[in-house]
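Of the protein chains in this complex, all but one are displayed in their positions.
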Amino acid sequence: MSTAITHVRQIEVGWGDCDPAGIVFYPNFYRWFDACSHALLTSRGMSHRTLNERFGIIGCGLIDTGAHFTSPARFDDVLEAESRIGKLTNRTFTVEHVFRRGTVQICTGLEVRGCFVADDSISGGIKAIALPDELRAALQ
Amino acid sequence: MSTAITHVRQIEVGWGDCDPAGIVFYPNFYRWFDACSHALLTSRGMSHRTLNERFGIIGCGLIDTGAHFTSPARFDDVLEAESRIGKLTNRTFTVEHVFRRGTVQICTGLEVRGCFVADDSISGGIKAIALPDELRAALQ
Amino acid sequence: MSTAITHVRQIEVGWGDCDPAGIVFYPNFYRWFDACSHALLTSRGMSHRTLNERFGIIGCGLIDTGAHFTSPARFDDVLEAESRIGKLTNRTFTVEHVFRRGTVQICTGLEVRGCFVADDSISGGIKAIALPDELRAALQ
Partner (left out) sequence: MSTAITHVRQIEVGWGDCDPAGIVFYPNFYRWFDACSHALLTSRGMSHRTLNERFGIIGCGLIDTGAHFTSPARFDDVLEAESRIGKLTNRTFTVEHVFRRGTVQICTGLEVRGCFVADDSISGGIKAIALPDELRAALQ
(Lines give C-alpha, C1' and ligand atoms only; values in the text may rest on other atoms or scores of the structure.)
Protein backbone atom coordinates (compact mmCIF):
# COMPACT_ATOMS: atom_id res chain seq x y z
CA MET A 1 0.00 0.00 0.00
CA SER A 2 1.43 3.33 -0.99
CA THR A 3 1.80 6.07 1.56
CA ALA A 4 -0.19 9.15 0.64
CA ILE A 5 1.95 12.01 -0.59
CA THR A 6 1.08 15.05 1.51
CA HIS A 7 2.50 18.45 2.29
CA VAL A 8 1.49 20.93 4.98
CA ARG A 9 2.16 24.62 5.10
CA GLN A 10 0.84 27.70 6.85
CA ILE A 11 -1.07 30.51 5.21
CA GLU A 12 -1.33 33.93 6.86
CA VAL A 13 -4.44 35.77 5.73
CA GLY A 14 -3.51 39.32 4.77
CA TRP A 15 -5.57 42.50 4.97
CA GLY A 16 -5.71 42.76 1.20
CA ASP A 17 -6.87 39.14 0.88
CA CYS A 18 -10.19 40.11 2.47
CA ASP A 19 -13.21 41.86 1.00
CA PRO A 20 -15.60 44.50 2.34
CA ALA A 21 -17.53 41.76 4.16
CA GLY A 22 -14.34 41.19 6.15
CA ILE A 23 -13.73 37.67 4.89
CA VAL A 24 -11.28 36.20 2.39
CA PHE A 25 -12.15 37.06 -1.21
CA TYR A 26 -12.54 33.53 -2.48
CA PRO A 27 -10.22 33.59 -5.55
CA ASN A 28 -7.37 33.99 -3.08
CA PHE A 29 -7.98 30.45 -1.88
CA TYR A 30 -7.16 29.26 -5.40
CA ARG A 31 -4.01 31.38 -5.35
CA TRP A 32 -3.05 29.56 -2.18
CA PHE A 33 -3.99 26.16 -3.66
CA ASP A 34 -1.57 26.90 -6.47
CA ALA A 35 1.21 27.81 -4.04
CA CYS A 36 0.50 24.63 -2.05
CA SER A 37 0.71 22.47 -5.17
CA HIS A 38 4.01 24.02 -6.17
CA ALA A 39 5.33 23.42 -2.64
CA LEU A 40 4.16 19.81 -2.69
CA LEU A 41 5.85 19.17 -6.04
CA THR A 42 9.03 20.82 -4.80
CA SER A 43 8.96 18.65 -1.66
CA ARG A 44 9.01 15.62 -4.00
CA GLY A 45 12.03 16.86 -5.93
CA MET A 46 9.82 18.06 -8.78
CA SER A 47 10.05 21.82 -8.58
CA HIS A 48 8.97 23.90 -11.54
CA ARG A 49 12.64 24.45 -12.38
CA THR A 50 13.35 20.73 -12.36
CA LEU A 51 10.30 19.94 -14.50
CA ASN A 52 11.34 22.64 -16.93
CA GLU A 53 15.01 21.69 -17.18
CA ARG A 54 14.48 17.95 -17.30
CA PHE A 55 11.31 17.64 -19.39
CA GLY A 56 10.80 21.01 -21.07
CA ILE A 57 7.58 21.48 -19.15
CA ILE A 58 6.51 25.12 -19.07
CA GLY A 59 3.86 24.56 -16.44
CA CYS A 60 1.63 22.06 -14.67
CA GLY A 61 -1.50 23.71 -15.95
CA LEU A 62 -5.02 23.31 -14.68
CA ILE A 63 -7.74 21.25 -16.33
CA ASP A 64 -10.33 21.16 -13.55
CA THR A 65 -10.50 23.00 -10.27
CA GLY A 66 -13.04 23.31 -7.50
CA ALA A 67 -13.51 24.41 -3.92
CA HIS A 68 -16.11 23.96 -1.23
CA PHE A 69 -16.28 26.59 1.49
CA THR A 70 -17.46 25.66 4.96
CA SER A 71 -16.40 28.50 7.25
CA PRO A 72 -15.07 31.99 6.50
CA ALA A 73 -11.50 33.05 7.16
CA ARG A 74 -10.49 36.55 8.18
CA PHE A 75 -7.55 38.92 8.32
CA ASP A 76 -4.77 37.67 10.59
CA ASP A 77 -6.05 34.10 10.62
CA VAL A 78 -3.26 31.57 10.28
CA LEU A 79 -4.52 28.62 8.30
CA GLU A 80 -3.04 25.16 8.08
CA ALA A 81 -3.09 23.98 4.49
CA GLU A 82 -2.80 20.26 3.91
CA SER A 83 -2.32 19.13 0.32
CA ARG A 84 -2.38 15.56 -0.91
CA ILE A 85 -1.88 13.81 -4.21
CA GLY A 86 -5.14 12.16 -5.29
CA LYS A 87 -5.93 10.39 -8.54
CA LEU A 88 -3.09 9.82 -11.03
CA THR A 89 -3.75 9.09 -14.70
CA ASN A 90 -1.45 8.92 -17.69
CA ARG A 91 -1.94 12.58 -18.38
CA THR A 92 -3.13 14.15 -15.14
CA PHE A 93 -2.59 14.31 -11.41
CA THR A 94 -5.00 15.59 -8.82
CA VAL A 95 -4.10 17.64 -5.77
CA GLU A 96 -6.61 17.75 -2.90
CA HIS A 97 -6.40 20.55 -0.37
CA VAL A 98 -7.91 21.01 3.08
CA PHE A 99 -7.57 24.33 4.90
CA ARG A 100 -8.20 24.55 8.64
CA ARG A 101 -7.96 27.18 11.35
CA GLY A 102 -7.25 25.10 14.42
CA THR A 103 -9.91 22.40 14.32
CA VAL A 104 -12.32 24.40 12.16
CA GLN A 105 -12.37 23.39 8.51
CA ILE A 106 -12.35 26.44 6.26
CA CYS A 107 -12.49 24.86 2.81
CA THR A 108 -11.54 21.96 0.64
CA GLY A 109 -10.12 22.28 -2.83
CA LEU A 110 -9.23 20.16 -5.81
CA GLU A 111 -6.95 20.74 -8.77
CA VAL A 112 -6.59 18.41 -11.76
CA ARG A 113 -3.32 19.27 -13.46
CA GLY A 114 -1.50 18.19 -16.58
CA CYS A 115 1.98 18.79 -17.94
CA PHE A 116 2.26 21.32 -20.75
CA VAL A 117 5.03 22.02 -23.23
CA ALA A 118 5.35 24.65 -25.93
CA ASP A 119 3.61 23.60 -29.15
CA ASP A 120 5.88 24.80 -31.93
CA SER A 121 3.33 24.09 -34.63
CA ILE A 122 1.07 26.89 -33.46
CA SER A 123 2.33 30.34 -32.66
CA GLY A 124 2.48 30.63 -28.91
CA GLY A 125 0.48 27.47 -28.32
CA ILE A 126 0.88 24.89 -25.58
CA LYS A 127 0.01 21.22 -25.58
CA ALA A 128 -0.45 18.57 -22.92
CA ILE A 129 1.96 15.64 -22.72
CA ALA A 130 1.81 12.40 -20.76
CA LEU A 131 3.20 12.71 -17.26
CA PRO A 132 6.92 11.87 -17.29
CA ASP A 133 7.59 8.55 -15.54
CA GLU A 134 9.82 10.26 -12.99
CA LEU A 135 7.05 12.65 -12.05
CA ARG A 136 4.55 9.80 -11.74
CA ALA A 137 7.00 7.91 -9.53
CA ALA A 138 7.51 10.95 -7.34
CA LEU A 139 3.78 11.35 -6.79
CA GLN A 140 2.96 7.82 -5.64
CA MET B 1 -41.24 28.45 -19.40
CA SER B 2 -38.99 31.03 -17.87
CA THR B 3 -36.44 32.81 -19.97
CA ALA B 4 -32.92 32.15 -18.77
CA ILE B 5 -31.37 35.08 -16.95
CA THR B 6 -28.06 35.87 -18.61
CA HIS B 7 -25.53 38.65 -18.69
CA VAL B 8 -22.61 39.19 -21.05
CA ARG B 9 -19.55 41.32 -20.52
CA GLN B 10 -16.05 41.67 -21.89
CA ILE B 11 -12.87 40.85 -20.02
CA GLU B 12 -9.52 42.28 -21.13
CA VAL B 13 -6.66 40.07 -20.04
CA GLY B 14 -3.96 42.21 -18.45
CA TRP B 15 -0.19 41.68 -18.35
CA GLY B 16 -0.30 41.05 -14.62
CA ASP B 17 -3.07 38.49 -14.99
CA CYS B 18 -0.63 36.15 -16.74
CA ASP B 19 2.09 33.93 -15.31
CA PRO B 20 5.63 33.08 -16.47
CA ALA B 21 4.17 30.50 -18.88
CA GLY B 22 2.50 33.45 -20.60
CA ILE B 23 -1.06 32.37 -19.85
CA VAL B 24 -3.68 33.56 -17.38
CA PHE B 25 -2.90 32.57 -13.80
CA TYR B 26 -6.04 30.58 -13.14
CA PRO B 27 -7.29 32.20 -9.89
CA ASN B 28 -7.88 35.32 -11.96
CA PHE B 29 -10.69 33.51 -13.76
CA TYR B 30 -12.44 33.20 -10.42
CA ARG B 31 -11.89 36.91 -9.81
CA TRP B 32 -13.63 37.53 -13.12
CA PHE B 33 -16.43 35.06 -12.29
CA ASP B 34 -17.07 37.09 -9.17
CA ALA B 35 -17.21 40.35 -11.13
CA CYS B 36 -19.56 38.72 -13.66
CA SER B 37 -21.92 37.52 -10.92
CA HIS B 38 -22.03 40.97 -9.36
CA ALA B 39 -22.77 42.48 -12.78
CA LEU B 40 -25.51 39.92 -13.43
CA LEU B 41 -27.14 40.66 -10.07
CA THR B 42 -26.91 44.39 -10.70
CA SER B 43 -28.51 43.93 -14.13
CA ARG B 44 -31.49 42.36 -12.31
CA GLY B 45 -31.83 45.28 -9.91
CA MET B 46 -30.13 43.35 -7.15
CA SER B 47 -26.80 45.13 -6.72
CA HIS B 48 -24.78 44.54 -3.60
CA ARG B 49 -25.92 47.93 -2.33
CA THR B 50 -29.59 47.04 -2.85
CA LEU B 51 -29.21 43.65 -1.18
CA ASN B 52 -27.46 45.30 1.73
CA GLU B 53 -29.90 48.17 2.21
CA ARG B 54 -33.06 46.15 1.68
CA PHE B 55 -32.20 42.85 3.38
CA GLY B 56 -29.12 43.51 5.50
CA ILE B 57 -27.12 41.10 3.36
CA ILE B 58 -23.38 41.65 3.74
CA GLY B 59 -22.49 39.44 0.80
CA CYS B 60 -23.61 36.69 -1.55
CA GLY B 61 -20.91 34.35 -0.36
CA LEU B 62 -19.65 31.22 -2.01
CA ILE B 63 -20.50 27.68 -0.99
CA ASP B 64 -19.20 25.77 -4.00
CA THR B 65 -17.14 26.87 -6.95
CA GLY B 66 -15.51 25.15 -9.87
CA ALA B 67 -13.96 25.75 -13.26
CA HIS B 68 -13.00 23.64 -16.25
CA PHE B 69 -10.27 25.00 -18.52
CA THR B 70 -10.26 24.10 -22.19
CA SER B 71 -7.93 26.57 -23.88
CA PRO B 72 -5.44 29.08 -22.47
CA ALA B 73 -5.94 32.83 -22.58
CA ARG B 74 -3.12 35.33 -22.94
CA PHE B 75 -2.22 38.97 -22.40
CA ASP B 76 -4.32 41.30 -24.56
CA ASP B 77 -6.99 38.69 -25.27
CA VAL B 78 -10.47 40.11 -25.07
CA LEU B 79 -12.79 37.46 -23.71
CA GLU B 80 -16.56 37.33 -23.90
CA ALA B 81 -17.95 36.24 -20.55
CA GLU B 82 -21.48 34.89 -20.54
CA SER B 83 -23.07 34.29 -17.14
CA ARG B 84 -26.37 32.58 -16.50
CA ILE B 85 -28.49 31.79 -13.47
CA GLY B 86 -28.69 28.03 -13.00
CA LYS B 87 -30.27 26.10 -10.17
CA LEU B 88 -32.23 28.02 -7.52
CA THR B 89 -32.97 26.55 -4.10
CA ASN B 90 -34.40 28.06 -0.96
CA ARG B 91 -30.97 29.02 0.25
CA THR B 92 -28.73 29.11 -2.81
CA PHE B 93 -28.46 30.24 -6.39
CA THR B 94 -26.01 29.01 -8.99
CA VAL B 95 -24.25 31.14 -11.58
CA GLU B 96 -22.80 29.37 -14.61
CA HIS B 97 -20.11 31.11 -16.65
CA VAL B 98 -18.71 30.48 -20.12
CA PHE B 99 -15.68 32.44 -21.34
CA ARG B 100 -14.85 32.54 -25.04
CA ARG B 101 -12.31 34.27 -27.27
CA GLY B 102 -14.19 34.54 -30.53
CA THR B 103 -15.48 31.01 -31.15
CA VAL B 104 -12.86 29.34 -28.94
CA GLN B 105 -14.12 28.30 -25.53
CA ILE B 106 -11.60 29.21 -22.83
CA CYS B 107 -13.31 27.91 -19.71
CA THR B 108 -16.55 27.22 -17.94
CA GLY B 109 -17.21 28.07 -14.33
CA LEU B 110 -19.79 27.56 -11.65
CA GLU B 111 -20.55 29.38 -8.42
CA VAL B 112 -23.10 28.28 -5.82
CA ARG B 113 -23.88 31.30 -3.68
CA GLY B 114 -25.95 32.01 -0.59
CA CYS B 115 -27.03 35.16 1.19
CA PHE B 116 -25.16 36.00 4.36
CA VAL B 117 -25.94 38.39 7.19
CA ALA B 118 -23.99 39.33 10.29
CA ASP B 119 -24.49 36.84 13.10
CA ASP B 120 -24.65 38.91 16.28
CA SER B 121 -24.45 35.91 18.52
CA ILE B 122 -20.86 35.21 17.57
CA SER B 123 -18.24 37.91 17.47
CA GLY B 124 -17.69 38.75 13.85
CA GLY B 125 -19.61 35.74 12.59
CA ILE B 126 -21.82 35.47 9.53
CA LYS B 127 -24.76 33.18 8.86
CA ALA B 128 -26.68 32.10 5.79
CA ILE B 129 -30.32 33.10 5.38
CA ALA B 130 -32.97 31.94 2.94
CA LEU B 131 -32.93 33.87 -0.33
CA PRO B 132 -35.29 36.85 -0.05
CA ASP B 133 -38.39 36.39 -2.22
CA GLU B 134 -37.55 39.49 -4.23
CA LEU B 135 -34.12 38.13 -5.05
CA ARG B 136 -35.59 34.76 -6.06
CA ALA B 137 -38.11 36.54 -8.28
CA ALA B 138 -35.37 38.59 -9.90
CA LEU B 139 -33.38 35.48 -10.75
CA GLN B 140 -36.07 33.48 -12.52
CA MET C 1 5.28 72.49 -29.27
CA SER C 2 4.52 68.83 -28.95
CA THR C 3 1.04 67.69 -28.05
CA ALA C 4 1.00 65.68 -24.87
CA ILE C 5 0.48 61.97 -25.44
CA THR C 6 -2.47 60.91 -23.32
CA HIS C 7 -4.85 58.00 -23.05
CA VAL C 8 -8.09 57.72 -21.09
CA ARG C 9 -9.87 54.58 -19.98
CA GLN C 10 -12.47 53.54 -17.46
CA ILE C 11 -11.82 51.38 -14.42
CA GLU C 12 -14.66 49.56 -12.68
CA VAL C 13 -13.84 48.91 -9.04
CA GLY C 14 -14.65 45.29 -8.20
CA TRP C 15 -15.76 43.75 -4.92
CA GLY C 16 -12.49 41.88 -4.60
CA ASP C 17 -10.48 45.05 -5.20
CA CYS C 18 -11.67 46.41 -1.85
CA ASP C 19 -10.54 45.62 1.67
CA PRO C 20 -12.38 45.17 4.99
CA ALA C 21 -12.49 48.96 5.39
CA GLY C 22 -14.62 48.97 2.23
CA ILE C 23 -12.13 50.91 0.11
CA VAL C 24 -9.76 49.90 -2.67
CA PHE C 25 -6.77 47.94 -1.42
CA TYR C 26 -4.08 50.29 -2.66
CA PRO C 27 -1.83 47.88 -4.59
CA ASN C 28 -4.73 47.48 -7.02
CA PHE C 29 -4.19 51.07 -8.14
CA TYR C 30 -0.73 50.05 -9.30
CA ARG C 31 -2.25 47.09 -11.14
CA TRP C 32 -4.49 49.59 -12.92
CA PHE C 33 -1.58 51.96 -13.58
CA ASP C 34 0.17 49.08 -15.32
CA ALA C 35 -2.89 48.32 -17.45
CA CYS C 36 -3.21 52.01 -18.33
CA SER C 37 0.43 52.20 -19.41
CA HIS C 38 0.06 49.15 -21.62
CA ALA C 39 -3.07 50.67 -23.16
CA LEU C 40 -1.30 53.97 -23.76
CA LEU C 41 1.62 52.23 -25.46
CA THR C 42 -0.77 50.18 -27.59
CA SER C 43 -2.64 53.33 -28.60
CA ARG C 44 0.69 54.64 -29.97
CA GLY C 45 1.33 51.51 -32.02
CA MET C 46 3.78 50.19 -29.44
CA SER C 47 1.98 47.23 -27.92
CA HIS C 48 3.97 44.71 -25.92
CA ARG C 49 3.78 42.35 -28.90
CA THR C 50 5.19 44.99 -31.23
CA LEU C 51 7.99 45.90 -28.84
CA ASN C 52 8.83 42.24 -28.45
CA GLU C 53 8.76 41.34 -32.14
CA ARG C 54 10.52 44.44 -33.39
CA PHE C 55 13.11 45.05 -30.67
CA GLY C 56 13.29 41.86 -28.62
CA ILE C 57 12.01 43.72 -25.59
CA ILE C 58 10.60 41.35 -22.97
CA GLY C 59 8.98 44.09 -20.95
CA CYS C 60 8.89 47.79 -20.17
CA GLY C 61 9.91 47.22 -16.58
CA LEU C 62 9.62 49.60 -13.68
CA ILE C 63 12.45 51.58 -12.16
CA ASP C 64 10.50 54.00 -9.97
CA THR C 65 6.84 54.14 -9.06
CA GLY C 66 4.73 56.21 -6.75
CA ALA C 67 1.19 57.18 -5.92
CA HIS C 68 -0.52 59.87 -3.89
CA PHE C 69 -4.01 59.12 -2.60
CA THR C 70 -6.47 61.93 -2.06
CA SER C 71 -9.90 60.30 -1.77
CA PRO C 72 -10.96 56.67 -1.34
CA ALA C 73 -12.65 54.64 -4.06
CA ARG C 74 -15.21 51.95 -3.38
CA PHE C 75 -16.89 48.90 -4.90
CA ASP C 76 -18.89 49.78 -8.00
CA ASP C 77 -17.19 53.12 -8.51
CA VAL C 78 -16.36 53.79 -12.12
CA LEU C 79 -13.13 55.72 -12.32
CA GLU C 80 -11.76 57.72 -15.20
CA ALA C 81 -8.06 57.02 -15.60
CA GLU C 82 -6.05 59.56 -17.55
CA SER C 83 -2.48 58.60 -18.40
CA ARG C 84 0.12 60.86 -19.94
CA ILE C 85 3.69 60.53 -21.11
CA GLY C 86 5.94 62.67 -18.95
CA LYS C 87 9.72 62.92 -18.97
CA LEU C 88 11.63 61.05 -21.68
CA THR C 89 15.32 60.23 -21.33
CA ASN C 90 17.63 58.04 -23.38
CA ARG C 91 16.82 55.04 -21.25
CA THR C 92 13.50 55.78 -19.54
CA PHE C 93 10.01 57.14 -20.06
CA THR C 94 7.62 58.31 -17.40
CA VAL C 95 3.88 57.73 -17.34
CA GLU C 96 1.77 60.00 -15.14
CA HIS C 97 -1.70 58.87 -14.11
CA VAL C 98 -4.66 60.72 -12.64
CA PHE C 99 -7.73 58.80 -11.49
CA ARG C 100 -11.03 60.61 -10.92
CA ARG C 101 -14.58 59.68 -10.00
CA GLY C 102 -16.57 62.44 -11.68
CA THR C 103 -14.85 65.62 -10.55
CA VAL C 104 -13.31 64.06 -7.43
CA GLN C 105 -9.65 63.21 -7.73
CA ILE C 106 -8.92 59.78 -6.28
CA CYS C 107 -5.19 59.50 -6.81
CA THR C 108 -2.21 60.37 -8.92
CA GLY C 109 0.48 57.94 -9.93
CA LEU C 110 3.84 57.88 -11.62
CA GLU C 111 5.80 55.11 -13.31
CA VAL C 112 9.35 55.43 -14.61
CA ARG C 113 9.89 52.61 -17.07
CA GLY C 114 12.78 51.27 -19.09
CA CYS C 115 13.09 48.72 -21.89
CA PHE C 116 14.48 45.36 -20.89
CA VAL C 117 15.87 42.50 -22.95
CA ALA C 118 17.14 39.07 -21.96
CA ASP C 119 20.75 39.17 -20.81
CA ASP C 120 22.35 36.02 -22.19
CA SER C 121 25.47 36.47 -20.14
CA ILE C 122 23.68 35.77 -16.90
CA SER C 123 21.34 32.85 -16.47
CA GLY C 124 17.84 34.23 -16.57
CA GLY C 125 18.99 37.82 -16.26
CA ILE C 126 17.55 40.91 -17.88
CA LYS C 127 19.22 44.16 -18.80
CA ALA C 128 18.06 47.64 -19.69
CA ILE C 129 18.66 49.02 -23.17
CA ALA C 130 18.30 52.53 -24.59
CA LEU C 131 14.78 53.29 -25.77
CA PRO C 132 14.47 52.39 -29.46
CA ASP C 133 14.17 55.52 -31.63
CA GLU C 134 10.77 54.41 -32.91
CA LEU C 135 9.46 54.12 -29.37
CA ARG C 136 10.85 57.54 -28.47
CA ALA C 137 9.21 58.99 -31.56
CA ALA C 138 5.88 57.38 -30.68
CA LEU C 139 5.94 58.89 -27.21
CA GLN C 140 6.54 62.54 -28.12
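As written, the chains take the letters A, B and C, and residue 1 is the first residue of each chain.
In this section, a contact is a pair of C-beta atoms (placed from the backbone, for glycine too) under 8 Å apart; a residue touches a chain by one contact, two chains touch by 3 or more.
Computed from a predicted structure; not experimentally measured.
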item: For chain A, residues in touch with the removed chain; value: 12, 14-16, 31, 34-35, 38, 42, 47-49, 75-76
item: Chain C residues that touch the omitted chain in the full complex; value: 19-23, 25-28, 30-31, 34, 58-59, 61-69, 72, 74, 116, 124, 126
item: Where the unshown chain meets chain B, residue by residue; value: 15-16, 18-22, 25, 27, 75
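The criterion applied here is as follows: only the chains that are shown with their structure count from here on.
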item: Separation of mean Cα positions, chain C and chain A [Å, integer]; value: 31
item: Separation of chain B from chain C, taking each centre as the mean of its C-alpha atoms, in whole Å; value: 29
item: Centre distance in Å when chain A and chain B are each reduced to the mean of their C-alpha atoms; value: 22
item: Chain A residues counted as touching two or more neighbouring chains; value: 19-22, 25, 27
